[in-house]
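Just one protein chain is left out here, and the rest sit where they should.
Labels run A, B and C following the written order; every chain starts at residue 1.
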Amino acid sequence: MSNADTKAGLSRPQMAWRAAQDLVDGAFVNLGIGIPEMVADFVPGDRQIIYHTENGILGFGPRPAEGEEDPDLINAGKKPVTLLPGASFFHHADSFAMIRGGHIDYCILGAMQVSASGDLANWSTGAPDAIPAVGGAMDLVAGVPNVFIITDHVTRTGEPKLLETCTYPLTATGVVKRVFTDFGVFDVTASGFVLKEIAPGVTVDMIVEKTGAAVEIPADLKVIEVPDTV
Amino acid sequence: MSNADTKAGLSRPQMAWRAAQDLVDGAFVNLGIGIPEMVADFVPGDRQIIYHTENGILGFGPRPAEGEEDPDLINAGKKPVTLLPGASFFHHADSFAMIRGGHIDYCILGAMQVSASGDLANWSTGAPDAIPAVGGAMDLVAGVPNVFIITDHVTRTGEPKLLETCTYPLTATGVVKRVFTDFGVFDVTASGFVLKEIAPGVTVDMIVEKTGAAVEIPADLKVIEVPDTV
Amino acid sequence: MINKICPSVEAAVADIKDGATVMIGGFGEAGSPIELIHALIDQGARDLTVINNNTGNGQVGLAALIGAGRVRKMICSYPRSSQSKVFPELYRRGEIELELVPQGTLAERIRAGGAGVPAFYTPTSVGTPLAEGKEVREIEGRSYVLEYGLKADFALIRAEKADPLGNLTYYKAARNFGPIMAMAAKTTIVQARQVVEASGIDPEVVVTPGIFVNKVVEVADPAIESVLIEQGVSYP
Partner (left out) sequence: MINKICPSVEAAVADIKDGATVMIGGFGEAGSPIELIHALIDQGARDLTVINNNTGNGQVGLAALIGAGRVRKMICSYPRSSQSKVFPELYRRGEIELELVPQGTLAERIRAGGAGVPAFYTPTSVGTPLAEGKEVREIEGRSYVLEYGLKADFALIRAEKADPLGNLTYYKAARNFGPIMAMAAKTTIVQARQVVEASGIDPEVVVTPGIFVNKVVEVADPAIESVLIEQGVSYP
């Protein structure tokens, strides 16, 4: 994983917090493995979010207490979960009917690369010796209307992850709506990346330097205000 | 309706009885409206048949006693039914998944016309002022491996219903396996109709005269023996 | 907190606009959301496209909606029955359109619409007049017709229990088209015999998860279509 926590910009919990602010009350949300899972911890208390997992649960809750895990009650990351009131179980085809049919309002995933036209690469580096594995990522991004990405702005070696064109094998084309990085919040629009908010301590120059595509900078750029508790 | 009960050959209950003898133990069966419904009354007692209805029930039983009908417990003919132990309910897409997916072993339907190549016409006369209505007939005959037909051998006006080629709009092509008429039992084979069994009082000449296609008559033609109780 | 419960059938159907496509659950009278249909008649929306297996009976429910001249087009598998007079008369006068779809194709098209499957192949209707003008493709030696998913602006369905999140169970064969129509409509409106609290339905026995439901109204003692017809009722 990267060195997000030690450099300028948002920490990982702060990125998850910022993404959580954009989920509306009553939304059905699918969270990917990793930082996206942390989003659930930061949803404002006056909003009720219903979480969906590919393996057939709506309305699951946090990890159970130690010793109360049930190997048949897990999420798509194969981690134990609990049930909230109003939960339901269903089979895999019905679960992906929810995804493909556009019934899930948001999915929040990690990314290897995102392009200025909303292409996403998050399942394979294309390395010849890798075991290819895709899971439900392609279905999620093809079916869910609001595809949000949380990712470090650059790779471990400092290369941009927001690019004019992805170089890794694609997960889908033209699907990403918004990207939350340690540097800021970026909308993917018809004319490419638009910086909506910038992280404290990050400069526009840093963003321009570390982004592999043009970034539109609005005149009224807002600085993200993260509560001290995050 | 026709004059089947007053002419030579099997009565309607006898046709239903004869068809019932060909259902194997443990079979899943869908019975059409009319004479096919009577088949259930004549299944040998040592065989358990599970009845399916398009509107989402497996394992229904006979009509309830007067006054015990439930308007939400009906069959595809919209007649009240009861439930047997081991019944289940499911939605319409699952119900037709059973049909289209080949899981129902037999369907038994009426017919306007059957062709020597197994084409079936049983939903429309093609009359210009008729209200077209197809229901589940096309799905049943396309999906169920054993399509059995029970029909009078001729129309009310004496015209053959077993033909070289159907003249009415088709329900499906090449699907009928066996036809039970008041005159006998006919298999539909690659070479056309084959008379398997003949009804008491019916002659081969009558069959040849009243069938609009060639009928192969086997050397060892069997006469149907209907129990006196039917 | 999420609460999809509406105070009345009037409130539940208030947003249905002229020209809307409306899926209506039920197979004959079984599962017919008759109070929602009557509220829709009162509400007045017209020029509707209605998707239902049949076309109603007598002068109540779906038949009354059609009889009131609100339906421009029916998509159904079986538009006639012994007690169905309203649709046949309008159809013969050329005052209502009909798209006739085999029942299993209708069910699968609705399920596909809800599942994000835009089109699929089926063996049903190959070689018949209902396949005319449709693409036919051979797959592993058998011919199949291409059929398209069906979606709707609204679905009106009847359920047994509902909770505030919209989770549903059904009653016997009243289930029929309810679960798939709930999937295929932008706004699904449910009349439930009983509204229960959020933990009132076991997660194992939920048939329609609340994600497919938008509005729920309790109708504890729904009218029975055949009883109304016997009584000679003509709505309104």
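As a working rule, contacts are C-beta pairs under 8 Å (C-beta built on N, C-alpha and C of every residue); 3 or more make two chains touch, one makes a residue touch a chain.
What you see is a predicted model; the values in this text were computed from it and never measured.
**Q** So one chain is hidden, and I want to know which residue out of A:Ala8, A:Val134, A:Val208 or A:Leu221 touches that hidden chain in the complete assembly.
**A** A:Val134
**Q** Where the complex has a chain not shown, which of C:Tyr144, C:Phe177 or C:Tyr235 is the residue touching it?
**A** If we include the chain that is not displayed, C:Tyr144 is the one touching it.
**Q** Using the touch definition from the top, which of C:Ile2, C:Val117, C:Val196 or C:Ile224 touches the missing chain?
**A** Residue touching the chain left out of view: C:Val117.
**Q** Write down which of A:Leu109, A:Ala172 or A:Val185 is the residue touching the left-out chain.
**A** A:Ala172
**Q** Quickly run down the residues of subunit C that touch the omitted chain.
**A** Given the touch definition above, subunit C has residues 108, 112, 115-123, 137, 139-140, 142, 144, 148, 169-172, 203-205 touching the missing chain.
**Q** Counting contacts across the full complex, list the positions on subunit A that touch the omitted chain.
**A** Considering the whole complex, subunit A reaches the absent chain at 53-57, 70-74, 76, 78, 89-93, 95-96, 99-100, 119, 124, 129, 131-139, 142-143, 169-173.
**Q** Quickly run down the residues of subunit B that touch the omitted chain.
**A** 25-26, 28, 48, 50, 52, 57-59, 83, 85-90, 93, 96-104, 143
Rule of thumb we're sticking to: only the chains that are shown with their structure count from here on.
**Q** Let me have the rounded angstrom distance from the C-alpha centre of subunit A over to the C-alpha centre of subunit C, please.
**A** Each chain's C-alpha centroid was found; their separation is 37 Å.
**Q** Taking each chain's centre as its mean C-alpha position, how far apart are subunit B and subunit C in Å?
**A** Distance between chain centres, rounded to whole Å: 30 Å.
**Q** On a C-alpha centroid basis, what's the spacing between subunit A and subunit B, in Å?
**A** The separation of the two C-alpha centroids amounts to 57 Å.
**Q** Return the residues of subunit A touching two or more other chains; collapse runs of consecutive numbers into ranges.
**A** Nothing qualifies.
**Q** For subunit C, write out the residues touching at least two other chains, lowest number first.
**A** In subunit C, the residues touching two or more other chains are 111.
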